[in-house]
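The complex appears here without one of its protein chains, the remainder shown in place.
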Amino acid sequence: MDGVIEIITQFAAQQPAIFALIIGIIGAAVLSAVVNVGAMLVIWADRKVMSDFCNRFGPNRVGGRWGILQLGADAIKLFTKEDVIPAGVDKGVYVWAPIIASAGTMLVAAAIPFGALHIGGKDYPLVVANMDISAFYVEAALSIMSIAVFMAGYSSNNKYSILGAFRGVARMIAYEVPMGVCVISVAVMAHSLNLVEIVESQTVWYAFAQPLGFIIFIIALVTDLGRVPFDQSEAEEEIICGYSTEYSGIRWGLLYFQEYNNFLLGSILMTLLFLGGWHGPIIPIPVLDMVSPLLWLVMKVVIVIWFIILIRAALFRLRIDQVTDLGWKWMLPLSLVNLCWAVIIGSYFA
Amino acid sequence: MTTASEVLSSIQSAFPGAVLDSRVESDWRLWATIDSKKILDVCKHLTAKLNFDHYSGSAGLDWIARNEMEVVQIMASHGAHQVVAMLKVKTPRDAPSVKSMVPLYWNANWYEREIWEMFGINFEGHPELYPLLLSDPLVGVWPWRKDFKGYPDYTTGERAVAITTPEGYTEYVFPPTPAEVEAGTVPVERPKYPTFLEREEREIKSDSEMIMHLGPQHAMVPGPFLLDVLVEGERVKKAFLDIGYIHKGIEKIMENRTWLQGITYTDRMCYVASLSNNECYCGAVEKILGLEVPQRAQYIRVIVEELSRIQSHLIGTGEFLTLIAGVGFAPWQYMIMDRERIISLIESVTGARLTHSFVRFGGVRNDLPDGFADECRKHLPYMKSRIEEFIELFAQDPIYHARMENIGSISPETAKKIGCSGPVLRATGVSYDMRKEDPILVYPELDFKVITGTRGDSADRIDVRLREILESIHIIEQCLDKIPSGPIKTEAKIPKKVPAGEAYYRVEDPRGEMGMYVISDGGDKPYRVKVRGPFYATFQTLTPLLEGVYIADAVAIAGSMDGCPSESDR
Partner (left out) sequence: MLKRKMIKNFTWPLKTATREVEVTRLYPEFMMELPDAERGIHELDATICIGCGSCARICPNSCIEMVNFKFGSPLKNKKMQFPQIDYGRCMFCGLCVDECPVECLKMGKKVVMAGWNREDIVKGPDFLATKRFSPKEVADLEAEAKRIAAEKAAAKKAAAKEGATKEGAAKKPAKEGAAAKKKENGAEAKPKEGGAA
C-alpha cells in the first residue's frame, strides 16, 4: 500500500501535466457514471411515481417487483437498434445534437457540488470544479440542452421537428431571463456567486427569504427542463415526437436521457439555491455523521423531483403562445420585483 | 302539432302533381315519392313553411329489377315538431342524375359525394363531387350497385400491370379483360377531377406556408382520418379532411348476410357504443315485422344502452384529455379506471366488453344475471361522486379554461345548419335529444332532463358529456326500480324471410342522432341498409371550424367532437 502511494507521488512530481490529465479522465469517468446512474434512477422514479398517481403499477418485471433494471433493459434495446440517419437531414448538425446535449450535461455536473462530507466539524463540499461564479455558470450551462433541441429539430428535415425546434427556442428565450434574475437575487443575498458559499450562507433558507423568487424559479426550471406543463416542443399528440421525431436508437436514447440528466441536475441546483443545500442536523451515529450532509441533500433532491413529477400528473399543457405570454408578461416583471426585494433585504440584513 | 298527414296535404296543395306516391306510416313518418324536377322546391317549402330545418341525410338505392335508381332525402326538424319526411326521387338507371341539395342545405355535401362514388348517380350543382370513402383508383366501379362483381383480386397479381402515377409512385392496375369489356361491366370512362393532393397544393399561397399532417395516424379520436392543415408558423390557415381509412363496406356486406347475422355487423360500426347500433337495426326490423317487444326486454335494453352511453362518454372525454395534457395526466387514467366498473357491469349482462351483439329482434339475448341490481346500486353512486369530482376539477383549473374556453365555438344557428347532433349540438344550447324527440322503448315513462350548454365551445362539450353521465345514472336507477319480470324475447315466431317493407328508425347514440333505413324485399337478406351515422354530419364541420386557430387548438377541437371515424366510414 505504501509502496503504491510512493510510486504515485513520484509520478505526480515528475510528470505533473500527465498526472493531472489522468486524474481528470478518471474523475470525469466517475462523475459521468454517478450522474448517469442518477439519471437512470430519475427516469425510473418518473415512471414509478407517475404510476402511483395514476393508480397502476409501472415497471414491475425487470429487476424484481420494483422494476429497477427497466432502464437497463431499455438501454440495451436502444443500443441494439439499427442506426438510421434519414436521407435529407443535415448530417453534421443531426449527429452532433445528442453529443452537444451530453456535453452540456457534463459541463453542468462539473461545477455542481453534490453534497458535503462532514469531517471533524467542517463541511468538505464534493465538487469537481469549485468555481467562483458557479451559480451563474450552472444556470447558463443548463440551457445548452435547449441548443441541442434546436439543432435536433432544425436539422431533421421534418415539419414536426421544425415546429418542435421553434417552440423549444421560444420557450427557452422567454424563461432564461427570469431564471437568471432569480439566481442573481439569491447571489445578492448570499454576497457570492459560488454555489458552495451560497449554501453555506443559508442560515434561513432562501425559499422563505425570497418566496416570490422561489416560485418563479420553480416555474422557470420546469420550463427549462421541458416538462409538462411546458413540453410543447415534444407534445406527442400534436407534433408526434417534436424535435426528436427523426431520431431512433441510441441517438434518441441520448436525447431522452440528457433530458432527465438535466432534470436531476436542475433539481440539485434548486435545492442548493433555495432549500439550504446540504444543511441539516448531523446524525450522531459514527459513520453516518460523516455523510449526513450528503444524505440531507439527497433527501431534499428526492422531494423536489417528486414534486416536479406530481406537476406532470396534475396539470394540463399550455399552448405555446400562452407559455411565452406567461414568460414575458408575468415572470420577467415579477423576477425583477424579486431582485429589488433581495437587494433591499440583503443589504438591510447584511 | 304538425303530423305527417298535414305535411303531405300541405305539399300536395302547394305543388299539385309533385307527389307521385305517398304513404303515411304513422303520425310521425311520411314516405313520399316526389317528381325529380320539383324536389328542390318541395324541400324549400318544407324548410320555410313547415319548420323542417334539419336535413338528416340522404340514401341511394339501386332498384335493378325496375331499372331505376332512387335517392331518398331524410328531412326532420330541430324540435319544432317530430315528423320525419322521407322524400324519394327516382332516376333512370342508365344515366342517373339528380339535382343536388347543397345549395339549400350545407351538410348535404358528404351524403351526395358518397352516393355518387358508390352508385354513380350524378348530382347536378354539387360544388365538389370528389370521392370521399373510396380511393382514387376505385372511383368508377360504383361498388354498391347490385350488379357489381367485386374488386379485382389484388393478391394474385396475375393480370396486374405496373404504371407510374403522377406523383412518381409505381402502382399496379388491372386492365380490363376482353370478357369484361364485352359484358359492359368495365367503366369505360373514369370521371376526371383533381386529386386530394392537387386540391391541397393549389391552396398554398406563399413560401412561409406548409401543409402539416395531423393524421391518419394520430391520437385525436379513436380512428384514422386524414386531417391536413395548411399552417403558417403556428396558425392554421385551412384544413383538409378525407375519410374512408376504415371503410369496411358494412352496408354492402349486410346485403349478403341474413337478418340475424346482420346484427353482428352493426356492432362493428361504432365499436365504442355498439349497443346503440344494435338497437337501431333491430328496431328498424321490428318496425317492418310489426313485432312487440316485451316490457322487461325494453327495460333491459334501456339499462345496457345507458350504461354503454356512460362508458362511451368516459372514454371520449378521457381520450380527449390526453390531447391537451399529455399521457401522464392522472385524471384521464381515473376515467379509464372508472369505466372499467361500467364495462364489467355490461359484461356481466351481455358477455362481451366491446362488441356486444346483444339486442335481438323482439327482445334481448340474455336476461340480467342474479344480483345485477345490487351490483349496479353499489357502483352507480360511486360513479356519480367521481363524475362530480371531475366536473369540479375542470371548473377550478385555470389552465383548462385557458386551453378550452372559446375554442371552437359554434353558434346555435350554425350548429343547426351544419346538421350536427348529440353533445356537440346540445353544447350550443339547442335542446335536441332523440330520447325526447323520437321516443322509443320505455323512455316516455322515465323522467330525465336534456342537458344543454351555453357557449358551444370545447369546454361546454366536455361539460355536457359529463353531466349527461349523471343523467344516465339517474335513468338507470329509475329503470332498476321499475323493471318488471317477464319474458325477454317476444313469443311470436320471427320468420326467416322478412316481408317486403321499409322502415327508418332513430336512436340517441352517445355521439348524436343515429338512424337506420332498412329495406326488405321479402327475402332472407336485407335489400339495403343505410346507416345515418351521427359523426358523419359533425365531421364535415371540422374543415371550416379549424380556420385561424393554433395547431394545438386544432387538435383540441377535433378531439372534443368525440368522434368515431369508424362509424362515419362504416
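Labels for the chains are A and B, by order of writing; each one numbers its residues from 1.
As a convention for this text, a residue touches a chain if its C-beta (ideal position, glycine included) is under 8 Å from a C-beta of that chain, and two chains touch if they have at least 3 such contacts.
Here the structure is a predicted model, which means the values were calculated and not measured.
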*Omitted-chain contact residue, chosen from B:Glu292, B:Glu392 or B:Glu413*: B:Glu392
*Identified contact with the non-displayed chain, of B:Asn51, B:Thr264 or B:Gln295*: B:Thr264
_Candidates B:Ser348, B:Thr414 or B:Ser431 - the one touching the absent chain_ = B:Ser348
*Which positions on chain A touch the chain that was left off?*
52-57, 60, 310, 313-315
*If the missing chain were put back, which residues of chain B would it touch?*
257-258, 260-261, 264-265, 267, 330-331, 334, 336-337, 340, 344, 347-352, 355, 357, 360, 365-366, 369, 389, 392-393, 395-399, 401
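Here is the rule we use: only the chains that are shown with their structure count from here on.
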*Which integer distance in Å separates the CA centroid of chain A from that of chain B?*
51
_chain A - residues contacting chain B, complex_ = 50, 53-56, 159-160, 163, 166, 228-229, 231-232, 235-239, 312-322
*Touching chain A in the complex: which residues of chain B?*
210, 212-214, 218-220, 233-234, 322-330, 333-334, 337, 397, 399-400, 402-403, 550-553, 555
